[in-house]
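With one protein chain withheld, the remaining protein chains of the complex are depicted in position.
Then we have chain A:
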């Protein structure tokens, strides 16, 4: 019987074997597995379930007004953004923003009037798009600079000389993105995993599809889950002394028939005291400022548990059975459906860090 090649037996080192090796190598190379410790995408979704950080820095009032263009900041705050996550952009260049502006405006014009071709270089379109970099928002060297997109248009019945009004704006950002993940991306990819848009839904979807076609990326809705909302509640409460919360409002839904929605508004001072009682242990124990500044998930859970049991004492309703749907304070508001409003630019970085983390968790590879 013919004996097949066996890897134990040393085959003579002839040229064909060498060739085969190189062929097989290059072929195999083409399909990356998600397994194995040495995988270049260090975060292997199949194996290591990425989780939210269990500990994070307290919201510090970053004085980003010094670093970031105040006009840009003004655009980012006090507006409700609908969030999405985006897979890394391919061949995105921060230096080509002018060109992208032209292309996107031509794209929007073409989509708006189906079936009429639009010249890219011409600027006859009714929409003007501007891409700009928000310098200074990035927190680490791995973070790509935030990109701001605005779409202007002249109202239909406007006079000729009336200036164009901003009808849509949006941004792509990455703040304190997981360095392991960001560094694992090959050259040519830019990770700006968090996208927020505000304005007509039609324009949002046009912008998205232009990005998809141009940078081969994908957009998916990013909801702010239960845990993240609790984090935000705690982080915002933590800032009360520096900047008045005015109120801490949480909206819970309970799965009963008919569905029950509970708006739970807490006096900021009470919330602060509860939070301090949770934090007391840590603050007493450590002298180290670093240590004192960080907050653990356990503390957040204890804080929320305190709020829940308070509610239970009064109304005999256990909120643990329900879902936290919305959190709002004077510093901002966040909804489960993925809408966020940041009202105070001083605490923007930490909030965006949390959201960037959520977005990176959604990455498929």
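Heads up, the rule we're going with is that a residue touches a chain if its C-beta (ideal position, glycine included) is under 8 Å from a C-beta of that chain, and two chains touch if they have at least 3 such contacts; residues count from 1.
Here is the rule we use: contacts and distances are computed from a predicted model.
S.K.: Going by UniProt, what is the name of the one chain that was not included in the view, given "Centromere protein I", "Non-specific serine/threonine protein kinase", "Glycosyl phosphatidyl inositol protein transamidase complex subunit" or "Phospholipid-transporting ATPase"?
M.R.: Looking only at the record, the undisplayed chain corresponds to "Centromere protein I".
S.K.: Check the options A:189, A:311 or A:347 and report the residue that touches the missing chain.
M.R.: Missing-chain contact among the listed residues: A:189.
S.K.: Please identify which residue in A:81, A:107 or A:195 touches the non-displayed chain.
M.R.: In the full complex, the listed residue that touches the missing chain is A:107.
S.K.: Over the whole complex, note the residues of chain A touching the chain we left out.
M.R.: 1, 3-11, 13, 17, 20-21, 24-26, 28-40, 44-47, 87-88, 90-91, 93, 96, 99, 103, 106-107, 109-111, 114-122, 185-189, 212-214, 216-218, 220, 362-365
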